[in-house]
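Partial complex: the chains shown occupy the same locations as in the complete assembly.
Chains here go by letter, A, B and C, matching the order in which they are written, and residues are numbered from 1 within each.
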Amino acid sequence: MRILVVNVNTTAAMTDSIAAQARAVARPGTEIVGLTPSFGPESVEGNFESYLSAVAVMDRVQAYDGQYDAVVQAGFGEHGREGLQELCDVPVVDITEAAAHVACLLGRKYAVVTTLSRAVGQIEDRLMLAGLHTRCASVRASGLSVLELEEDQDAAVKAIAEQARLSVEQDGAEVVCLGCGGMAGLDAEIRAATGAPVVDGVAAAVALAEALVGLGLTTSKIGSYAAPRPKTVTGWPVSGSPR
Amino acid sequence: MRILVVNVNTTAAMTDSIAAQARAVARPGTEIVGLTPSFGPESVEGNFESYLSAVAVMDRVQAYDGQYDAVVQAGFGEHGREGLQELCDVPVVDITEAAAHVACLLGRKYAVVTTLSRAVGQIEDRLMLAGLHTRCASVRASGLSVLELEEDQDAAVKAIAEQARLSVEQDGAEVVCLGCGGMAGLDAEIRAATGAPVVDGVAAAVALAEALVGLGLTTSKIGSYAAPRPKTVTGWPVSGSPR
Amino acid sequence: MRILVVNVNTTAAMTDSIAAQARAVARPGTEIVGLTPSFGPESVEGNFESYLSAVAVMDRVQAYDGQYDAVVQAGFGEHGREGLQELCDVPVVDITEAAAHVACLLGRKYAVVTTLSRAVGQIEDRLMLAGLHTRCASVRASGLSVLELEEDQDAAVKAIAEQARLSVEQDGAEVVCLGCGGMAGLDAEIRAATGAPVVDGVAAAVALAEALVGLGLTTSKIGSYAAPRPKTVTGWPVSGSPR
């Protein structure tokens, strides 16, 4: 099967690292296609950027010229998943929700450790919309921006491990989710620091997408995620003519 | 004061009717500027369209070349308000939330009567994010699309009044909110049919925007709605160069 | 328009300062009438006093001999608003709810800073009944009584600012509500100390009352707040014969 793993920002190096993380967990026979939006912010930190990114992700998937079996939206806490579900019949898996679903299967409460404090509320909102908030012990910020994460892995591990430890000791978390697409690959170190299972959203999303495709299940088209109605949509796709 | 009232779709006639509704309730001294996005769907019915519209609304406000004191986002149940709040220091009022806030001041439970059934979940989600869901008795669909509403007012009144009546009799609603920017002007008829106060979101939002400006209050910039961080954002503004 | 602003306690000086705060934000053309109950406690701190005050406020409004367009109940976290709504066709706005509604329009989470710790639960209850609790980050007590607030403004500012600061730093508040009618006028100082927008309930309530009157909306009479049924009510009004 082929899974489109769509980065939410325009930084190609981050797409590469996300796709590498996806490939590391994908089953034999699963092809991972990493996609980078053709417009939008270089990193997504806040609602304005996230809304723009939501459209850029839909635009990029729409522009993809080939078959695919599932889509993974690889931004943590970002807007847009419901829109993608309307455009796609195949399963769409958001890494935020994937991480939380998987975490709920492993422990009674989970925490999310993310980047900047401004992301906390947005992640909480996305978890609440997804109905996954009641077992969330806390969403904590490491204080590092998305791009700082990339630049200094040691500092990243240290800052994330500290918040993960606090989530376990003070908030009752029993599982820790890495709350940024750019944290892929840090799970072993955070696990060592806390003793808790650590869930990477990209890996979780790929595994869930494979599971859904394997079960022959597709996005429900009888309600909220029915295909858009036929109508005039000016300027769409944003990046050019439709495929 | 000057309030930007931004339609969420590209249908200029609907912008006109929304702006007219806004002017009908605005205080003397309030200037209403109706804005139409330069791209996006001709009507917004679903998540894909709503996300695109969210960006188009931000783009249109960004492109506005003048001073203003508040922004009203005139789409019912649409995405995007949080993004606008990051871009603006002035108050941003979404008509969904405005209608619900006002309704809560008038009765114990309120209902929303909207257009198509596919909008119901999206409205419920936006009310939940806004913390306004616990007093919402129901969100009901009239079965009419946004554009059908415009075309046949008599049928619209009949269908909306029927659902409003059911929300009162079966769901315990004591106030009814008109759940579409295009329902402006129907309030008297729905009130007559139900005996309940009827809240139009555009009117409510203008009045709340005036109230906030009058109180000298502005969007909080210390957390979730802080201004976007400086960074490279490719393709923004979507419709052209920044003002 | 004429708005009755009813103090909840019998301290006339506090009525004056509340009315002054109301006048400071009222639009030209709005007449503020400050009313003091003819019985009840000199300050309201707790449920017994609050229930007594609820009746005293209804009694005072009933005794008012003139036309009016809206009523503001100027006690933070007090009982009684639903009873006033039954007695009045015009809009009734409670300052607790007004502050929270306004705060929700400005930031993702708000805090309330009130007087004594015994008030915290009562405020939380009133916010829950009003459906405004899900975005409340915390209700914090400054430790000062209502009358101490009046006596030493400097100490009051210091104690309130400290709790406001903690609500921002520890609880995630992005907006701060002043949780006592007697805190009117402290908003600039608390804003300076926290960087957050600060909402005074009296000011918020006056602005919302003006908005509702301007929209031509009135209290719903089809359900919970219908007028009392005709019956024998002994000893009412408490303060004398009905107008």
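A few remarks follow.
What we mean here is this: a contact is a pair of C-beta atoms (placed from the backbone, for glycine too) under 8 Å apart; a residue touches a chain by one contact, two chains touch by 3 or more.
Since the model is a prediction, treat every value here as computed from it, not as a measurement.
Oligomeric state of the entire complex in this file, given as copies of the one sequence with 3 shown: 6.
Quick note on the criterion: only the chains that are shown with their structure count from here on.
Computed centre separation for the pair chain A/chain C is 44 angstrom, with centres defined by C-alpha atoms. Averaging Cα coordinates per chain places chain B and chain C 28 Å apart. Residue positions 121 of chain A each touch two or more of the other chains. Residues 25, 27, 82, 91, 93, 97, 101-102, 104-109, 130-135, 168, 172, 174-175, 194-197, 199, 203-204, 207-208, 210-212, 214-215, 217-225 of chain C touch chain B in their complex.
Those residues of chain C whose C-beta lies close enough to touch chain A in the complex are 108-109, 172. Only residues 120-121 of chain A touch chain C when the two sit together in their complex.
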